[in-house]
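Left out: one protein chain. Kept in place: all the others.
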Amino acid sequence: MAELTIDDAVLPTRLDAVINWGRKNSLWPLPYGTACCAIEFMSMMSSKYDFSRFGAEALRFSPRQSDLLLVLGTITNKQAPVLRQIYAQMAEPKWVMSVGVCASSGGMYRTYATLQGIDRVVPVDVYVPGCPPRPETIIYGAMKLQEKITTEALKARKEHIQAFYDSFDRQKSLEAAKGLTPHQAVREMLLEAGEAGAQRIW
Amino acid sequence: MNPTNSTTIQREGDHMIVNLGPSHPSTHGTLRIVMELEGEFVVKATPEIGYLHRGVEKLGENLSYHQFIPLTDRLNYCSSIMNNVGYTLAVEKLLGIQDPPRSQVIRVLVSELARIGDHIVCVGINAVDIGAFTAFLYLFKERETIYDLFEMAAGQRLHTSFTRIGGLMRDLPENFLPLLDQFLESMPRTIDEMEKLLTHNPIWYDRTKGVGKITPEDAIAWGYTGPCLRGAGVPQDLRKAQPYLGYDTYDFDIPIGTTGDVYDRYLVRTEEMRQSLRIVEQCVQKLKELGPGPVIVDDYKIALPPKEKVYTRMESLIHHFKLVMHGMDTPVGEVYSATEAANGELGYYIVSDGGKSPYRIHVRPPCYPIFNSFDEQVKGTLIADAIAVLGAMNIIAGELDR
Partner (left out) sequence: MILERIEALLPDAILDRHDFRGDLTIVVDGGRLLEVIDLIFTEGFQMLLDITAVDFLDRDPRFDVVYHLLNLTNQDRLRIKVRVNDGEAVPSLTSRFKCADWSESEVHDMFGLRFEGHPDLKRLLMWKDFPGHPLRKDFPMDGGDIFCDDTGASYAGDATSLQG
């Protein structure tokens, strides 16, 4: 047997790269299925399309145990504070996939009740178009996310999430200071952001 | 209690308050139920809905009659095509027209396929919630075939928008019927398999028998329709009682239950799948007898003229332009039209002022009154049973909140 050299035993790499490699292959999705897109998600999980091929079949319905938030369906204004709460509760580092046009932009529901894109209230990493997106499209979105994770700087991800926490704290202090409900607080923050020309509150 | 916490537990004397939802694995779509428990028993369950209220009715007042069709898909997204059919029937009633015979048969065919698909989701997910995962996987294979069929016919798996006012978007493609034959052959076997897995399974039986019982009187007072009403023993099915689309020319039976519990609802749904298969077979037969023919009315004031004509004839081009830009002319009046959807009576109430868009459009979703009775259904039962009842009610948030 040939002698083992140090080059055989050690693989030099960057810390970012190796951590990201681990992260991208062990995503723990939280399916936040609100509407029709969740039905396509069901197809994606079941026999024919089989999402487990991507190392992400371990669904967790508790935000505390998951790091990939799949928003599947319409998010209404009534739900916006709930979504923020769920995102805040998730384990770090966390990613968000916005599946379907409703989640990405409000889609065909340009009404008083529908949030025009969840990126107004939480940060989004991958947008998957379609109404509903086919299972293949959602899988492609997940692959895009894996690609994104590979090239990500650890520090940047941390700061990215921190920006959300700051806005969440602001929402909480608004609620406490003015005695507002979460809906009112989010609405007020959206109005404020709109006046400043921004589209998001985090 | 903070309404945004997805799971809050709080003690009140001996009672514990548990909050299910709006994001919870056993709430289908997004609804929230605040349960007051004494030990494992439910003292009070307060559902809160509206988390998926997207403003469909308001939107409908600003869209033309044709443009509303895609929105109907997204009401009950487990059986979209039935919503298309129900809506177009309502508009046709308003206009006082009828679609051609071939279109009627195809509408029945796709509706029954959608009914099977809807029951698959309902039974499968109900079983998953209770802990039996296998039946779901078997059933979902068949649902994929239904998706394939719909995709062939309409170009979309889920949100078909297949019907048009006065008929259909197009005729069935030629490889539709061969695939349908395969489905007709394999689906009965899958139902048998599912029955082997569930009907005589002692765990399934114990978890569902006697859970969520309801008397026929109560069911009527609550406005139950569909499998939940028939499970309670009332043989009310609009396909038989107020036939539309020529349902009276088909041969099928209406299964009913005796106690209205979750088990009976499951049995009713299972039998309805078989009956729907029977209807589909008769549809195939009828299509063969009818032979080729138009699938949309020949009135260019209502339906778009075919593309070849639009490109070659001035008159058709004008019709096309008028219909797209101005919409169609409607009589002034109001109609309510109901069809038997997978969950029960799906009604559309349209008020027209003669304009191109409805003055008011209202959808009567079947699961709305059913879910209203949730508190009464689960009071005094175990919390685990509440989940079984919720599953058997087949709440679809899209049509519940609109």
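Which chain is which? They are A and B, in the order written, and residues in each are numbered from 1.
Following the convention adopted for this analysis, a residue touches a chain if its C-beta (ideal position, glycine included) is under 8 Å from a C-beta of that chain, and two chains touch if they have at least 3 such contacts.
All figures in this text were calculated on a predicted structure; none of them were measured in a lab.
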Which candidate, B:184, B:197, B:220 or B:254, sits in contact with the chain we can't see? B:220
Thinking of the whole complex, not just what is shown, which of B:59, B:125, B:310 or B:323 touches the missing chain? B:59
Decide which residue listed in B:112, B:171, B:272 or B:345 touches the omitted chain of the complex. B:345
Touching the missing chain, which residues of subunit B? 49-50, 53, 55, 57-59, 62, 93-94, 96, 218, 220-223, 225, 234, 236, 241-242, 333-336, 338, 345, 347, 349, 351, 359-360, 362, 364, 368-369, 372-373, 376, 401
For subunit A, which residues lie in contact with the unshown chain of the complex? 16, 77-78, 106, 110-113, 115-116, 119, 123-125, 127, 148, 151-157, 160, 181, 183-184, 187, 190-191, 193-194, 197-200
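The rule is simple: only the chains that are shown with their structure count from here on.
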Compute the distance, rounded to whole Å, between the mean C-alpha positions of subunit A and subunit B. 31
Show which residues of subunit A lie in contact with subunit B when the two form their complex. 32-36, 38-40, 42-43, 46-48, 61-63, 73-74, 76, 78-79, 81-82, 84-86, 89, 108-114, 131-132, 134, 181-182
Which bits of subunit B are touching subunit A when the two form their complex? 2-7, 22-25, 29-30, 50-56, 58-59, 70-71, 73-74, 77-78, 121, 136-137, 140-141, 143-144, 147, 157-159, 397-398
